[in-house]
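Right, one structure below, let's go through it.
With one protein chain held back, the other chains of the complex are shown just where they sit.
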């Protein structure tokens, strides 16, 4: 429930095995190109590296005993390969080389999937931002009315967040996806002097980065992938949380798209729940739990870890799966979001104009200084609230105000649409910035 | 890989649905007993509450749309029930009542499974503690030789930890397993004045605790379950970590049981890896990540949460699954542990008797005071290390020592078995304490 | 900002040193009682165990070099003690014995402080629950209107949570506060056969529990303290979060007490921010971060840890400090909470009676079955929303309803105060339960 179909398939048990076999195939081809194993052996091995040829339930059983899946996998692959080639399977590699590279290949697919999702999120938010540039709504700080903003500005924040997330994922994709190949202790000893050459050919075969040296227990790349995803997930939860808050019955400014069977209640006929927001928030919480595991698992012993690496086998896929759930939830939200601009306007007006208090202060400030202006308006606000009157009415009748501002000045100061500052400029910057990233 | 078969089955998708159906059955029976619904309806509903009657894949699909599995489940159950009884399915309950109570029932099974596992861990450790009461080994602080202990004492620590964990789980089991039943907003409004009566009968049907009031967004009970498991998991990782350290090639004092296909390496023929320790440690790391999610998900909105509750659906099962993996790993370790007491003795002797420095200090202290004794012995230690000699030999030739201790005094001071203090008393206390808990 | 003065003082640097000195004094007295050191030495040592006699800045400097504060502390204490007694300072103990026991003594003070705070929270909530038993308000699930509750019920949840927290802290206090005394490797070797006797006398002196054996690297007690506090902190954040939500401008049902200089804005004259809620929530987040550290630090090496124990020196105090901040914030909130029952009623009525949809369903259900009743009312709700009419009006004009319910039936079904189910019973149970704990 807390992921997407696409991400589930990238991190399925079958895909995992295929990605490990992709490593073995690429290794055989690279070693054949390097002249380390016979060309025919390279072909013969690569030919068997197809998950359909493997009995996955037997493989998993043996993996449990061995403590690592790659050992029985290599054994099974060796059994499948016939003739002289059999002796060259997994040549010079260690079980962690297979597993780590397989995981990196899955991570690449996972990053591509997230990037695709985020582009869709960004596009949908960009439409909202563009359409609602001048749709005024309440800006809320500490959950209190603060100042008017527009719904376009709120959406532009979502656009800008998504843009930065995309930039971050592009960078992580280009920097942190390095092949793993070091042999049993990271020296490539079994390959004699040819290690680095094979490493480079292998990276070329898989289109992965070449690390300075094997990274069996240097997990900062993995941690960077995980934390980048955590930042994405939490960023999505911020959007989903705001939507859930805006959907509150008393506020009702936006609504998730309705669909038959969606968001109802088993006992309350009138209910329309923010199910996508809820799902995105829950997914993000789960993603952060997994990120925490990856990060703390970085502390690994010597040349191969006792526990830290193995925890990644579960925690890194979880990070991808649940982050996809968060992004997927927000994608559904923003694509179908119903915006009630009348309600936005009504909420803006509800507190008797008090939300325009700063505007009135700033109108007054050039005449009496910011400090005095603040004190006068604060006083008017308290009075208006006490007497249940509009701020404008109270201001109009106040001598301190009347001495320096005309009725028209007051009216202008209290018009939300006249007090939006750089709102439109900010929206445009966010849109331009997203378009730049989306073009890449 | 990081759990047990038993726990997997308790938290399978099928078991989950059955446990929710158990709630619906018990609710129907309770309401029939209370005279709220016809007796026949109670029977008819309970009769259909069998998971085998449900199409789980269709259920999961609809759950995704609804945002919660209990809504389509109740609908399907309603379709299954025939006649007048159909109208009484899920009477007065809300979707969270079903889900939470189902989860509590799974948690009870999960706690029972963990308690069973821990009893086995405790028994195996108790055997080790008893057998090795006087098997001397190095006590290590900050990974340095400190003082002699016995392997029995180390095992007694494992016993005592397990005993405390058992006590904690027994308490959590008796305190935190409360039925959930509150209706849509926790008032049981749909039951009029009969709510509390039904609540009590329902708890009786399911043999669960009666809460003061519904706890839809008061998740301290759930958090206490999760954190108690986290404490178990981390306690197991401590044991597993010590075993992995003791298995280091240079130390070699214990070894996980050998088995064909277990703990080997795909490239190193001589390898015998601590696979159970590794698995226990990885499981514990994963468990702690899940605990963190449950704990931070306690902050829930009003009468039903937007995300916090839903994250529990995944995180609480994960806590159970991975904690079981940690306990299961340690169970395998301690049941088959191979103990090399010769190697323990050899390691004890390896540093030229320096490990007995405190004993020599304490022998000296009554004569010259603790401070001076410490300084003299520290000086001898440095000299012995510098000259590559035994501490005993250096001490024997030192005038400050010779002035107050006889050669026999020195020899006795340097005998590890004579400097074990309360070791045996501690072991006995730990064993007695475990036996008390195990009898429960 | 995120703690209380009392807790700051319990975990001040000075208090920490005094608590370690309390251990040294108690040890000296216990050993004198056991006849292990001269009675006069016991008195002479205890006499110097006063923090005022120590130069704390010099102590801290030396602690940094030594890697542990107790080593220079013992050295300084030894220098202070004169004559023969000097040789008996810290007899048979190790640095961790001092530090851990000192920390346990601080933890006891900390628990007492939290228990005191929670009693005040509970009392204030109990007043609210009692006063507002029948003050109707909206019950909200997934942030949507669900069903009527009363503000008394919401407060009763706070009471019940606090009651359970108090029970939990009482238990932790009685179970997890054990003296630490094991000597360098947990054998009490330096005390020969007298170890257990001294251990018991020491526990008696400090009024702490006697552990089965030393627990230098068995940290489940510490973890249980920390996680219990985490559960308290998160429970408080739940309350604070609900208050912040209820304070939203559009909802306005409660408000934190106003005070000069409190909760204003540097630019918005009309603002009144939920500063105590905010502070409680932030404190809880910080507490949970610290709990996570304590829990994951349980995995400690052999007889003394390399990092895990030392991290506790900071993380456990943080857990106490920030949990106190969370409880303190909520205490301020609930003591001064301004409740606007008119606004509660207005919000209840705002959605045209839709919140009573379930009540109408249940009124209809005995006549047409729950399923059909649900469908009919859902249909009415949609119609009422579409047409902007009251649910009652739409229902009154609907033939399916009219066929079985009289206008009075409909009216009664739509009265929030008539659809509160077990609300009052639940409130009473929560109050009774709190009173029981408060009497302890």
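By letter and in written order, the chains are A, B and C; residue numbering begins at 1 in each of them.
Convention: a residue touches a chain if its C-beta (ideal position, glycine included) is under 8 Å from a C-beta of that chain, and two chains touch if they have at least 3 such contacts.
None of these values were measured; they are calculated from a predicted model.
Colleague: Of B:48, B:145 or B:302, which sits in contact with the chain we cannot see?
Modeller: The missing chain is touched by B:145.
Colleague: Touching residues of chain B against the unshown chain: what are they?
Modeller: 138, 140-147, 244-245, 247-251, 264-265, 267-275, 278, 292, 296, 347, 350-351, 354-355, 357-358, 361, 374-375, 377-378, 380-381, 385, 391
Colleague: Can you list where chain C touches the absent chain?
Modeller: Answer for chain C: residues 1-2, 62-68, 70-72, 74, 90, 93-95, 98, 183-184, 190, 237, 240-241, 244, 259, 261-268, 273-282, 284-286, 288-290, 292-293, 296-297, 306-308, 310-311, 313-315 touch the chain left out.
Colleague: Determine and list the chain A residues touching the chain excluded from the picture.
Modeller: With respect to the unshown chain, the touching residues of chain A are 78, 84, 86-92, 139-143, 146-149, 153, 156-157, 160-161, 163-165, 168, 171, 183-193, 195-196, 199, 212-214, 216-221, 223-224, 227-228, 230-231, 234-235, 237-238, 241-242, 245, 281, 284, 288, 291-292, 295-296, 298-306, 358-359, 362, 365, 368-372, 419-423, 425-427, 429-430, 433.
Here, only the chains that are shown with their structure count from here on.
Colleague: Scan chain A for residues touching two or more other chains and write them down.
Modeller: Each of 244, 265, 267-268, 273-275, 278, 292, 296 in chain A touches at least two other chains.
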